[in-house]
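Shown here: the complex without one of its protein chains, the others still in place.
== subunit A ==
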Amino acid sequence: MAAGVAAWLPFARAAAIGWMPVANCPMPLAPADKNKRQDELIVLNVSGRRFQTWRTTLERYPDTLLGSTEKEFFFNEDTKEYFFDRDPEVFRCVLNFYRTGKLHYPRYECISAYDDELAFYGILPEIIGDCCYEEYKDRKRENAERLMDDNDSENNQESMPSLSFRQTMWRAFENPHTSTLALVFYYVTGFFIAVSVITNVVETVPCGTVPGSKELPCGERYSVAFFCLDTACVMIFTVEYLLRLFAAPSRYRFIRSVMSIIDVVAIMPYYIGLVMTNNEDVSGAFVTLRVFRVFRIFKFSRHSQGLRILGYTLKSCASELGFLLFSLTMAIIIFATVMFYAEKGSSASKFTSIPASFWYTIVTMTTLGYGDMVPKTIAGKIFGSICSLSGVLVIALPVPVIVSNFSRIYHQNQRADKRRAQKKARLARIRVAKTGSSNAYLHSKRNGLLNEALELMGTPEEEHMGKTTSLIESQHHHLLHCLEKTTNHEFIDEQMFEQNCMESSMQNYPSTRSPSLSSHPGLTTTCCSRRSKKTTHLPNSNLPATRLRSMQELSTIHIQGSEQPSLTTSRSSLNLKADDGLRPNCKTSQITTAIISIPTPPALTPEGEGRPPPASPGSNTNVPAVASNVVKVSAL
């Protein structure tokens, strides 16, 4: 229940007047207002700054320091005020939380100081309102990252004790700065990548003429040298890949990662070339494979932070790029179609088909303007100029879009995730509060009835399980209790409801055999008759149970035979007993599921049997009696 609304509880209770004339049962007694003291001002002295507020304001949140009796520890007898030796600035926010129900985060405040204060006053930071939540989360994340960075750099200096050889190797690969060997390895591989790329480039340069033949590229002139270089590089790369594969903590994940795929693609052509014969047909494909050697340049991304960031940018802007591509494609198709039809009439036009016009459109829109395809008709020229003008607009957009999109999408994702997490947490909190308040009611009802039943049974050694609830809570529970009495139905929680539904559907089964058994006789006008109808149909159900057991039916029938037939008692106490009799039934029926026994019919049929009701699940004396009456008939 929200704190501010607690002030409206008297109104809600007054509104219950609408239920009174309609109710058929007497209402429960209202909780007595034991300490009916007037609302008083209390003084909170925080490091010399005095705050004053009503006592009830603070009591809105009883699970915090100020709302509970914990603040009595800080009570100063001499000055009759509560003294806290804490920051008064942050206390302002804390007190406003009690007053308004919303917790704000001041921007000028340090995040860890704020967190400390909240922890002291027992307030969870998740309650921070929407207006300040983003700021709070951002600052917290920055702080956490900074702490993590500090920790990392600390860890890098100290030597980690007892890492396995494999783990040290992996660390060496990922962080070249951990040891000199790693650094050496890092530079060596970098050097060889550079060498490999340069040889790939150089071997296609024409190298001067061999006397007696045409100009040859260097690769063919010094083929042996180049082959040796290539072999050396591939050896290094292969060894590196295998070492990484060995050291990887999760080999499967490593194989699937982008960098390892690049590694594989970079060295595959060499091996494929080794195993392939000098077949003419195949060598064409082999030449194509050599193209993939250029992928070795991507191996530099392990060495360059900038490349990695670029890759991440493109990946994160993938959807924006995709949309841009799509809109460009649309524009290209439109203009190509128009140009084709516009130029159809002119003689010897280069616009032979729409796909042929694509080239013109792309070249014009990107403002390249090669001039190999030029419109000649007036319509073509008009549309061509429109095409180039729109091209300027469409093409000039991507660059700032990518740049701004990167920061926008990145931050937006963070914000959306945060807000989603907060929303989930908030919904969960609301749900928990709702179930908490309804569960609190059910729990207190159980405890209240338990206490009364225990009193009736006269077992003083059982301790009272009821915990002290606040006055507001007891009044709220009384209100819900009145509603129950008015409608002759009770609040239960979800699991119980499902269970009851299941049981009622199970109990429908024996109804086909005994016509006297009718599931849920329905709401009757008096409470007493409701209980009696529930009790009366059970003895009947036991008869088919015995029959069923012998016939080995194909279902599991759970029949609670432990209903107390205490019709002789007075009406008001019947309500109490019946209430708690039902709930422990659910419990006891769960306890005794393994027992299969034939109920002794004489034990059940007499209605006036003065058996004490099985009040509490803890009372052992009743369990055997109960057990004998619970029949679980299960069949193969």
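The criterion applied here is as follows: a residue touches a chain if its C-beta (ideal position, glycine included) is under 8 Å from a C-beta of that chain, and two chains touch if they have at least 3 such contacts; residues count from 1.
Criterion: contacts and distances are computed from a predicted model.
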As a check of understanding, state which of "Dynein light chain Tctex-type 1", "Kv channel-interacting protein 2 isoform X4", "MADS-box domain-containing protein" or "SEH1 protein" is the UniProt name of the chain not shown. "Kv channel-interacting protein 2 isoform X4"
Out of A:27, A:42, A:264 or A:294, which is the one that touches the chain we can't see? A:27
Looking at A:143, A:316 or A:377, which makes contact with the chain not pictured? A:377
Residue touching the undisplayed chain, where the options are A:13, A:71, A:86 or A:303: A:13
Using the touch definition up top, pick the residue from A:72, A:85, A:372 or A:494 that touches the left-out chain. A:494
When the complex is taken as a whole, what residues of subunit A touch the one chain not shown? 1-2, 4-5, 7-15, 17-27, 30, 32-33, 38-39, 341-342, 344-345, 377-379, 382-383, 386, 433-435, 437-438, 476, 479-480, 482-484, 486-494, 496-497, 500-501, 504, 520, 522-523, 525, 582
